[in-house]
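Reviewing the structure listed below.
Of the protein chains in this complex, all but one are displayed in their positions.
We call the chains A, B and C, going by the order they appear; numbering starts again at 1 in every chain.
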Amino acid sequence: MEKKINITIFNENYHDSNDYCVRHYPNGMHNAIKKGLEVDPCFNITIATQDMEECGLTDEVINNTDVMFWWGHIKHNEVPDHIVNKVHQRVLKGMGLVVLHSGHFSKIFKKLMGTGCDLKWRCSNDKERFWCVNPSHPIANGIPQQFTLDQEEMYGEHFDIPAPDELVFISWFSGGEVFRSGCTFRRGNGKIFYFRPGHESCPSYNNEYVLKVLRNAAHWACPAEATFQHYGKFDSLENPEVQ
Amino acid sequence: MEKKINITIFNENYHDSNDYCVRHYPNGMHNAIKKGLEVDPCFNITIATQDMEECGLTDEVINNTDVMFWWGHIKHNEVPDHIVNKVHQRVLKGMGLVVLHSGHFSKIFKKLMGTGCDLKWRCSNDKERFWCVNPSHPIANGIPQQFTLDQEEMYGEHFDIPAPDELVFISWFSGGEVFRSGCTFRRGNGKIFYFRPGHESCPSYNNEYVLKVLRNAAHWACPAEATFQHYGKFDSLENPEVQ
Amino acid sequence: MEKKINITIFNENYHDSNDYCVRHYPNGMHNAIKKGLEVDPCFNITIATQDMEECGLTDEVINNTDVMFWWGHIKHNEVPDHIVNKVHQRVLKGMGLVVLHSGHFSKIFKKLMGTGCDLKWRCSNDKERFWCVNPSHPIANGIPQQFTLDQEEMYGEHFDIPAPDELVFISWFSGGEVFRSGCTFRRGNGKIFYFRPGHESCPSYNNEYVLKVLRNAAHWACPAEATFQHYGKFDSLENPEVQ
Partner (left out) sequence: MEKKINITIFNENYHDSNDYCVRHYPNGMHNAIKKGLEVDPCFNITIATQDMEECGLTDEVINNTDVMFWWGHIKHNEVPDHIVNKVHQRVLKGMGLVVLHSGHFSKIFKKLMGTGCDLKWRCSNDKERFWCVNPSHPIANGIPQQFTLDQEEMYGEHFDIPAPDELVFISWFSGGEVFRSGCTFRRGNGKIFYFRPGHESCPSYNNEYVLKVLRNAAHWACPAEATFQHYGKFDSLENPEVQ
């Protein structure tokens, strides 16, 4: 049987009790994402919300997570640094991280990127169309050459990130902008995927293609078996301890 | 005084006598490009058109060119293979190559890319907007964060090229498509820039930003001083001939 | 049950009857590779050698192959162009290709790369040590931070290839050279892996780590389910045929 993948969905869970969010996500965005993921029997899914003790990200949760999803927006700064540092270390040791929408400004994403991660935005219900520019990438598996969300917040270039290792999707917005909306990065042993859609007042996490991309991303970001890497003083290749 | 750069502008020169082209380019597209480049006193510019003997690309012209611009469309297959092979070898030895618009399907571009170089297209005078995604790149120097051409042929993804070494511009089209419209590639010692605009019935080579990009690209693609690279049998580092 | 992967191992099969090769590979290099791959029950393996009719690469074989391994050396030019063109088209449509050792100079690799693919070489039984520079890459899965082959032909930089999409291994040679010895490229829908070791007079395809890399590469290069990509004239997104 295929290996189980332990997934933790982190959500700020602040907008989720407001009408504009509830009408699309009656149980919160995290549960909409969970519902979309659990179609795949490989996934064991844990929910962590910012209102839980330790943001739901205890050492046990972090250490047992293979792939973490991260949704945050206006309470980024209230995630304590010691938790961000633990998640950062866990990514470098191999945990996958899927950063969603306004998570572009989260402490953890900025710490991993090293840049400002800023962009243009407009809340006016643009139409967003995703074009696949890397059709053989596993994250694009089963996704048509384009798909459209009728209503989304606009994010526009310049997106202040390092050049992605791989660019998978580019978004077109009806208001006239474009955005690198599906980007992969490797940091340490961890694989990171940034995926743009998911404004709190839009039903994007109910869209079948968005959810398929999230499932693909979880498989892609899942760490392989760990290989020992020696760092620090290295006397000699003849020393069997460091081979 | 700064070093002179020898530029050759190759044009198929087939559309250029038709009304749809003449109204924007009374002296052909090649002369519009020449006019835009010669603002820069560094450039020595030669014109080569496909109707000339050897397509204007004699050994002497090819060997003396630092940066070649290439516009072709419906007569790609009439460029003889022996000329394409000579241009290919010259690129690998260091010549810069700026491939324009429908040149995506030229023999030389396909030979350098190794892929099909296909794309979607539509002749319906879309509006095209260029967004810069790499603002510190020398090819984007002096270009605003976006500029717009009111009328262009649409090219849409998937564009079947290798992942560019650097992505500089992404185009937005009013009909709903996006395109990686400014892409760099290094092949051998040569630097290649693909730049999308320039349909024969649209006045894009009269646009100040398009021409500025072409001037920037010529400077970027110009070869540096050659460094000897030894290939083949290599006896030993102690052999002074191959150091 | 996991999906079967159809693998074809192409070998020039010219050196394989000579003593220097037979002593390490009594049934030819292709059968040593086959033996190393068939440990994995996912793989259906076909052998194609250059002495077979159509080089063993009939339309049926090519079209049914998910991942092709390619070993060639001094008879590259005797592989007919029409076969190379068919393999090239098949890669662009999604077939994986693992190019081995002196295959760097094969027609198919040069056609896919667009460059000269030249390098330095020396037949003097250098020691070669592989260092992993991308430990979370699936091709490095289960491979230690370094492994050593006591005896190999030297290949040295500059290796005249496009910058790889991903660099997985760098080789160190006892004579003083380095080489980018594990490189990935995507071309069209196909994934390509170049892996350096495998001189005909050295027992590298009997090495457990070399064979593990080959198995990993087959899994990595195997195409995902195909997604339709429309190329050519594209009237409108409203046309359901091209969605």
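Worth pointing out:
Here is the rule we use: a contact is a pair of C-beta atoms (placed from the backbone, for glycine too) under 8 Å apart; a residue touches a chain by one contact, two chains touch by 3 or more.
This structure is a prediction, so every number in the text was calculated from the model and none was measured.
Only one of A:Lys35, A:Lys75, A:Lys127 or A:Arg186 touches the absent chain when the whole complex is considered: A:Arg186.
Residue B:Ala140 is the one among B:Ala140, B:Met154 or B:Cys183 that touches the chain not shown.
Here the missing chain is touched by one residue of C:Ala163, C:Ala224 or C:Leu237, and it is C:Ala163. If you put the hidden chain back, the residue from A:Pro26, A:Pro80, A:Gly114 or A:Gly142 that touches it is A:Gly114.
On the side of subunit A, touch with the chain left out of the figure occurs at residues 92, 111-116, 118-122, 154, 156, 158, 160, 162-163, 165, 175-177, 185-188, 229-237. Take subunit B: the residues that touch the chain left off the picture are 2, 94, 129, 132, 134-136, 138, 140-146, 165-166, 186, 188-191, 223-225, 227-230, 237, 243. Not every partner is drawn; the one left out touches subunit C at residues 129, 131-135, 145, 156-159, 163, 166-167, 170-173, 176-178, 180.
To be clear about the criterion, only the chains that are shown with their structure count from here on.
Using CA-based centroids throughout, the chain positioned farthest away from subunit B is A.
Between subunit B and subunit C the centroid-to-centroid distance comes to 32 Å (mean Cα coordinates, whole Å). Shared contact sites, meaning residues of subunit B that touch two or more other chains, fall at 156, 158, 163, 176-177.
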